[in-house]
Structures are given as structure tokens and as C-alpha cells.
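Below is one structure, written out as C-alpha cells, with a few remarks after it.
Only a part of the assembly is drawn; its chains keep their places, and the rest are absent.
Labels for the chains are A and B, by order of writing; each one numbers its residues from 1.
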């Protein structure tokens, strides 16, 4: 993760939430009032967000001390203490909401990813994410997928070539699109093509691509088509894959499964900030 | 909505997704290739995001023409065309993903809010959001709640005074917290206090607050306690309220229901970008 970028993101998020003055905390507490705030898991899952806690409070006030008891990727159970922050009460309360919003979301992503990874571990399939991330949070959400044992698909449009349905429609054909792109693409870039029919698959193989992505195909269809793909080409399935059917997809022999739901339909992991008095 | 702020947000989001070069679209298409891209609903719901489409494409390239057929708050059904954008193919493809990620999320929020509003319309209760929004998207998510017929809770920490469990724990008591805050609070700010027990409710009433928020109380408890709150004080329930129980909560006679799930557990509304050839 790029911690420098994380700092800028956290600054934006705190300024969005705090505004000019926290008219509750700033008006109740004096600078001299200091105390502790505990971050506690309220349900079981995979934790992600150590840097959010450490960098987050440091960005707000570098005299806040944060001790973390869990690392990214660790299992948490209800009542597990994740971290404790010590410092000015008004600052602890100003930071609490943004930090929780992020911890809960990222841990939710890591937890769902872990489930998909465990359900498919016997197959050796790679579980990966998509670009259906929350605008502004991609770096963090992709990191959370890695903490859950998944791997990342391309990060942005300049990382890999991915020729999708709309590219093919505008260009006229897979062959035309691949030919055009090969004239300009650098040698470090892989070329992936999205296919929906067997004819498209055959066209992609002939065009010489690195990865074929089967879009919205059933496990049954994949089982029929995969034997026709040469070993040197990686295969990926996407579209409508979720925890209920991920095992069935994995058992088709596909190399990679990409799940939009890992980031666009997150169930936050319940974590709360508590004062113990 | 603050359109100036929206522009800055969209710029950040496009730069996050595009990086330096769209190595697919920029390498396949020439500047002179122009075409149309349709945004089509794939399930029923409430649309939110007209400005995302219009400002979004203008931010990318002001020669893109966008025609919208739906306004914010309109009902959409499967196959309804929401908008069409016309212009350079490479730019349409660069903008598609960020715009869809936002449209789907905001329309999902508007749709869920509308359901809560309709389930409780016979009671006159106000359905409202919380600060459990996605960091960086608060302005948009709060706008989506309004498009679904909900109203907004405070926008940020400088909008209203809200004394929550942790404030009370650090300050010692509700009375102490309210007394301290009243010494500094301006006359345009309302004071809201979160209570969990009947004793706390009585203490809040005695302290002279504007709004009492009942946290994690059952509908049964609310029915018992609400008769003791003077009419001049607004009542709000929060914590664990969702579409399944919102009607039961509304029928307790409470004034306001705030639902974290409107923004932290969004089910995206399925909308896609299609080329018709």
C-alpha cells in the first residue's frame, strides 16, 4: 500500500466528517482531558485496517498513541480487542466514526474474500476482484482483498489490456481490437479478452491473447469450453459469481474467478469503539 | 448539491480509475471514432445520478453530449433507457465504469430509502440517514436519501450537537455533558442526546435537549417510554432498524427513524452501459 496516498485520503475523509468544528466534542471537552478508546470486534471475521488506525489517528493528532493487537489478515472473534487509542478525548471522538466506517468495510471485504478462498481452496483457483470498487477507495479495497487471501485484478485502466464487450462492439470484432492494440502495447502488458460465445472464444485464441475471460457463462458451459483453450492461455470467469456458487465455478477447472460482489456488495464487519469506565 | 464539489470528486475518481493512459481504449480507438453509449436499467428501482452523468462526462471531455431521460427520484423499470452519451468512443469507455459505480450505488440507496418511506407512510414518521456513509461520498449518499423520499440527519460534526454514549461516558453524565455544551453552542444548533435506559431519558428531558435518540431499543420499549417525553422534544430511534422491522418501529409513534443500513449496506441497483449495433 502507498502510505503517502493513504494519508491524503484520510485527511480528505476526516475533513468531510468533521467540518470546521466538532460542535459536540470541542464544546464538551477541554484539551487537558485525556483517556482511552477501545476498538472491539462484535462479530467473527478477518480484520483489515491496522494502517487506518495508526495513520488515521496520527494524521489527526500525532500525540495520540495507538496500540494494535491484531494484524491485517488476522481472525477476530466477538469481544476481541483490536486496538486501543490513548490521547485527547475530543480527538478520539472526532476520529472514531471515519475510522470505524473504514475498518468495518475493509474487514467485511477481507472476510468475504476469505470465505471464497476457503470454499475453493481444494481447486487451486485464484479468487480475484474487479474494478467495481467504491470510487475513491480502490487502493484500500484491493488491499483488503489481498488480506483475505485473494489476489488483485488490474488496478486501473493503465495496468493491463482488457477488451470487453463494448470495446468489441465499437471495434467490430475481437480480431480487429486485438490487432489494433498489439500495435501499441508495451511488452509488460498482458492482453485479456472478454468472450460470451464459443465462437468468440475461438476468435480470441486465434488472435493470440494472454487471458480469456468468460462473461456470464454457467459452470456447465465452462466445463464444455475450457478443454478447447490452450494451456498457455489463462482462463477467467466473471459475472454473477458469489459465495453460493463459487465452489461450483472453481471446480470447472477455470484458473481465475473474479467477483464483483467482493467490493460492490460488502457486508460490513461489526466493530465498535468503546469507552470502558 | 454543491456541483463545484461534485466536479472535484469526479475528477479524483476518474484519475483513480484511468491512471495515465487507458491502454485498452486509447490503443484501440482513434480520436475520430465517435459513437453512442446507452445507460439502461436492468432492474426496477428509484434512479439517482443525473448530475453524475452530465457533470461526469463534461469533466472528462466537454464535447460529449449527454441526454437524460430520467430525473433523480424517478421510477425505473428493466430496459428503461436512462441516458445516452454521444462522443469519442475512447472517452465514453474511459468514463463508463466510474459513472456506473456511482449510479448503481446512489440508485440503490434511493431505492432502499423509498421502500422504507413507503412502508411507513401511514405513520408520518421521518426516515433519515446516519454518518455511516462511505468516506468521500457523503454529499452524494445524503442526496440519494433525499431522492428516495428520506430526509437527512446532520451532515457533519459541525451541523448539530449529538451527545452519544462515548461522550456521556467521558463526561460523566448526560447532565454534565449538556451543561458544558450549552455554554458554547450557538442559537442555530439543536442538541440531541442518545439514551439507552429510562433513567437516561429522564435525565435528558430534565437537561433540556431538543431531540432524544433511543439507541438499540425495541419497539415494545419505545411504546412504553415515549408517553413520558414532552411534545416539544423530538424523538428518534436508531440501531438495528432495517426494512424488515421499520414498519413496527414507525408504528410506535416515534418521530424519526435513522437507518445506518441505507448507506452502509447498500445493494447496488443494476444499471449497465450498452452499445447498440
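FYI, contacts are C-beta pairs under 8 Å (C-beta built on N, C-alpha and C of every residue); 3 or more make two chains touch, one makes a residue touch a chain.
Quantities reported herein were computed from a predicted structural model and do not represent experimental measurements.
The complete homomeric complex described by this structure file contains 6 copies, of which 2 appear in the displayed model.
The rule is simple: only the chains that are shown with their structure count from here on.
The rotation relating subunit A to subunit B, fitted on Cα atoms, amounts to 180°, rounded to the nearest 5.
Measuring from the averaged C-alpha position of subunit A to that of subunit B gives a distance of 22 Å.
Here subunit A touches subunit B in the complex through residues 9, 12-13, 16-25, 27-29, 33, 35, 37, 89, 93-94, 96-98, 101-102, 104-105, 131-138, 155-167, 169-171, 177, 180-181, 183-185, 189, 264-268, 273-275, 277, going by the rule given at the top.
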